[in-house]
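Left out: one protein chain. Kept in place: all the others.
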Amino acid sequence: MGHFAQSARALVRLAGLLLLALAASPAAAQADAPPVVAAASDLQVALVEIAAAFTGETGRSVRLVTGSSGNFSRQIRQGAPFQLFLSADEDYVRDLARDGFTRGEGALYAVGRVAIVVPGGSPLVADGTLDDLKAALADGRLVKFAIANPEHAPYGRRAEEVLRHRGLWDAIRPKLVIGENVSQAAQFAASGNAQGGIVAYSLALAPQLAVRSTFALIPEDWHSPLRQRMVLLRNAGPVAEAFYDYLRTPAARAILARNGFAVPGEGG
Amino acid sequence: MDWTALELSLRLGVFTVAVLLPVGIALGRVLAYRDFPGKSLAEAAVALPLVLPPTVFGYYLLVAFGAASPLGQFWQAAFGRPLVFTFEGLLLASIVFNLPFAIQPMQRGFEAIPPEVRAAAGCCGMSPWQALLKVELPLAWPGILTAMVLTFAHTLGEFGIVLMVGGSIPGETRTVAVAIYDRVQAFDDASANAMSALLLAISLAVIALTFAFSRRVGRRLG
Partner (left out) sequence: MAGLEVELRQEAPIPLDAAFACAPGEVLALVGPSGSGKTTILGAIAGTYRPREGRVAVNGDTWFDAGAGTFLPPHRRAVGMVFQTYALFPHMTASGNVMAALGHLPPGLRPGRAAELLARVHLAGLEQRRPAALSGGQQQRVALARALAREPAVLLLDEPFSAVDKATRLRLYREIAELRAELDMPVVLVTHDLDEAAMLADRLAVLHRGRTLQTGTPEEVVTRPASAEVARLIDQRNVFDGQVIGHDAVRAVTMLDWAGHRLEAAFNPAWSQGSAVSWIAPDGFVVLHRRDRPSRGEHENPVPGVIETVLAIGQTAHLTLRPDHDPRLPLHFSVPLHVARRNAVAPGVAATVSLLAEGIHLMPPAA
């Protein structure tokens, strides 16, 4: 038999086996796949903990996707198959509710804070009043400063508000490194690729960050409040609903509080 | 190591190759053998994904089958799921943006067959189908294999379009490339490292294979 014929047969057999294996894999079964939860990036650490606790208690699981709230809002409008949306800014939720994508207006689940983060070895100091930042801008210590994208990330918008409040926006603008979401901004800052950044307080507390950086909280009244609202989307199933409810239990709230969030029923 | 993501990437790669194999052979043959008005335009269209920034492509794909488009709405009505943010949508995008990787090497493979050899096949009494199986495919085989290998590797590595059209939905559209991005943002360097090393190894293997096969084209016809 010709060389081509032999290799062709072998290839067809291999391909057949591969296709069979892949078609039969668990990921292909869509019907009872865990629901997808879209969460703002500042919940990166806290939500993983909460989801694990949820699974431990109920035996059900969810799939998490993190990103900027503005991005998710857009994707939901384009038909993204999320069942629950945890936004970092309630305006996005209200807009989606008004346009009929959600079940009602959802609920406030946390209030967030911003902090300035400074990696180890940086010439900056973690000063919550931003006086050091101002000085660093003047004397050239600052080369790059990370924030999330103000256009679609709530924490990015607050970072801009804070910087404007202190009159530093114009000076610092050319030195900004923009993260697609607050997690990426935190990553830029913590890795030392920027001398510092203004990111979510919850991320500054994260172990992976805490071990290589220092932080300081920035006064709340320097920016519009980060009222974080969650909402079930139209096609939400029972597991998503259960998770939505679980997020308002004391157990979940404790986890959120531990991660730097102010939770409702706690003066927020 | 995100095994679900790896499996998803492999599935996307295999299915893309499975669809583009017959499509590439058919179109590669036509482009290799025939001259027709508008041929340059057709070849340019096929080559477009090579030069177009992935985000431009992703944007146009979203316009073409997003929830607001006729195709997207038809799909939603017919199957109850959108085309975007699903594996099927990703597969469709993958098929389109891999066209040059599939078609061009196959076209070169068929072009390398001397026209007299093809004519000789007919003069030997072989029907066009027999000529394809016994003469053309064996001679164009290295080009076809190169095309499949390149398509598979390119699919594994595609990031921008996958993210724009698929989102990063675990088990659905979070391929290895996207998973790496996700793990970096989650400060999970260990995972990101493992998956990156794997993709690097696969890419190197692919390049080595492609070079080995393109040498064989010369030897076979020499």
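Think of it as A and B in the order they're written, each chain with its own count starting at 1.
Keep this in mind: a contact is a pair of C-beta atoms (placed from the backbone, for glycine too) under 8 Å apart; a residue touches a chain by one contact, two chains touch by 3 or more.
The structure presented is a predicted model; accordingly, all values stated were derived computationally and were not measured.
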{"item": "Contact with the hidden chain (one of B:Leu41, B:Ala77, B:Cys123 or B:Ala190)", "value": "B:Cys123"}
{"item": "Interface with the undisplayed chain - residues on chain B", "value": "114, 116-117, 119-128, 130-131, 134-135, 138-139, 220-222"}
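What we mean here is this: only the chains that are shown with their structure count from here on.
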{"item": "Inter-centroid spacing, chain B versus chain A (mean Cα positions, whole Å)", "value": "33"}
{"item": "Complex contact set, residues of chain A against chain B", "value": "2-5, 7-8, 15, 18-19, 22, 25, 27, 33, 36, 41, 44, 63-67, 75, 77-81, 181, 183-184, 187, 190, 206, 208-209"}
{"item": "Interfacial residue positions of chain B with respect to chain A in the complex", "value": "4, 7-8, 10-11, 14-15, 18, 62, 66-68, 72, 76, 81-82, 84-86, 137-138, 141, 167-172, 174, 182, 184-188"}
